[in-house]
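Structure first, commentary second.
Shown here is a partial selection of chains from the complex, left in place.
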Amino acid sequence: MEDLDLVVEDGEILRIEGPNGSGKTSLLKILTGQLSPTSGQLEWHGRSLTKALRDYLETLLFIGHAPGVTASLTAKENLGWSAALADIRVDDDAVEHALANVGLYGFEDVTAGQLSAGQQRRIALARLELIPRPLWILDEPFTALDRAGVGWLQERILAHRAAGGAIVLTTHHEFALDERVRTVQLGVVHGCA
Amino acid sequence: MWKFIHKLGSPKWCYQLCGRLQPWFWIAATTLLVVGAVWSLAFSPPDYQMGDSYRIIYVHVPAAILAQSVFVAMTLASVVFLVWKIKLADMAASVMAPFGAAMTFLGLFSGALWGIPTWGTWWTWDARLTSMLIQLFIYIGIIALRGAFANTGQGAKAVAVLTLVGVVNIPIIKYSVYWWNTLHQPATFTLTERPAMPASMWVPLLIMVLGFYCFFIALTLYRLRSEILKRESRTRWVQEFMM
Amino acid sequence: MMSACAVQFKRELSIARRRGSEWINPLLFQSLVIVLFPLGISPRPDLLATIAPGLLWVTALLAMLLSLDALFRGDFADGSLEQMLLSSQPLAALCLAKTFAHWLLTGLPLALLAPVLGLLLSLPVTGIATLVTALLLGSVTFSLLGAIGAALTVSLPRGGVLLSLLILPFYIPVLIFGAGAVTAAISGGSVAAPLALLGAMLALALASAPFAIASALRISVNG
């Protein structure tokens, strides 16, 4: 990967673009502190990320390629667990409300394994409703969503920015957002033997 | 004929049929079991070798025979289910399995009890005993496999395949006493010969066997009815029926 | 943190409940393997009684080992593990909750079943109480150590056998003192020493395994 100098600020959307295999997922993994960069360094609020990792994670909501939805739990149980991991207390109403917002009203007590690809994805996205975190990092969040779902998610992202949150995302989707979205273009890939 | 099979495949019709047949089998089972039990315990003579302990035969043999018959019935049901996709056959197989396992256990248990006075040990690794133990494990495997699937239809088919594979054990149980010379005695009842026991011993035994069969059928009809209601609970006829 | 652990623990139990009678499988596995021995070796009761303590321990160990492979596999595949890693909760504590649930669903039932199997193998009754106590202590250690192996192999496509290889060497001390305690109880020797050693191993595992599990998971998930 070439040189890259990124700054993400509150109230900003950063979109990472690039062809398949250009390293978007790897970059997000670096940004979430999962991979350490081969060179260069990460800072958060002026502190090195490795040192401030715990505090950093408390501000972060990440949804990756794999949605992190357990097939043998119901939609509600899945969200309850996510909330516990984020250390917030939620009652049944809040969870049901979040699920209704992502269009899963009536599916609260169906085990996730019985839902379609897009519906499982929506369970993961319901975290955005349930867990208030300033920084969202989303890897291909529009995957498997239908048109209504894409529309909802775009609005949700704009609303989060409006509320002062920051979003980093990758997507191959045509992205119907305004000009205030910063885009980073990653290089083309060259085959290697 | 085809029409009949088709009709039999309709849960509603079958539910009603089971309801009509059920009382008769309960009556037959109770009568046969009571008559058989009284006769065998009170009236048939003690064995000249084994004394009174031989009376375990009146539980042991029916249970052992049922253990195998139930599995054969499950196999037939599985074939019907896999070939003609009649869900009812699977429901029948699913309610029969626990009963078969229970009978296998009873056969093993009564045999073990009986072994103490006659063979001097409650267990030996003889071919028949072993194949019977394998049968118990096969039943348990079938029940476990069904439980492991969240999707009922998928579990049903998987169980049907396993049942077809498992049926190889039945001839092994049956013929183990001929293929290997073992402690256990060969069959009493065959189609070609008269039993070697005196009639006062084998007639009550036959009654007990028939009684066990009737009990099995009655219980299966009863449990099949509740299984039908459970699996068809979303259909209109069940909902109307429940109101 | 306590509440996150409690939720994690409840989650494992709910998953197990959804999957029905799965907790019974290790028990059946142990029973089946124990049945294999008289079949393959010899059904002589005196011989069986001699090998009974060791056989019970080895089969309980194998039953636990087999069930361990799945401990993190599902969570890894569906991305839940990644979420756990990115949570601000201490990963070691979450892992401990998971491991404890695993023990509750496998180790505990195995320890409670042991007397029955022991009687089948004509194990003298004087050994039964020690057998259960030793298994209760030892199986927790098995769960904790095994979870390290499960964490290390979770990203590998065929973990099963490799997991056994990694973990079996560490199980050996537990096995020796566990089976030793039972043999001592039967022959009238002192059982306090081996049981105390089992307890010490358990304490050691409890203090260090969660951190080992957590770092193994980080390595497996992020490569």
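Letters A, B and C mark the chains in the order given here, with residues in each chain numbered from 1 onward.
In this text, a contact is a pair of C-beta atoms (placed from the backbone, for glycine too) under 8 Å apart; a residue touches a chain by one contact, two chains touch by 3 or more.
Computed from a prediction, not measured in an experiment: that's the story for all the values here.
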(request) Counting across the entire structure file, list how many copies of each shown chain there are. (result) A x2, B x1, C x2
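By our rule, only the chains that are shown with their structure count from here on.
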(request) Using the touch rule from the top, work out which pair, B-C or A-C, shares more C-beta pairs. (result) A-C
(message) Centroid of chain A to centroid of chain C, CA atoms only: how many Å?
(response) 37
(request) Note the residues in chain A that touch 2 or more other chains, in rising order. (result) 72, 111
(message) Using the touch definition from the top, which residues of chain B touch two or more other chains?
(response) 150
(request) Using the touch rule from the top, collect the residues of chain B that touch chain A in their complex. (result) 150-151
(request) Would you mind writing out the residues of chain A in touch with chain C in their complex? (result) 29, 32, 34-35, 54, 57-58, 60, 62, 64-73, 77, 80-82, 84-87, 89, 111
(message) Looking at the complex, which residues from chain C come into contact with chain B?
(response) 18-22, 24-25, 28, 32, 35, 38-39, 43, 45
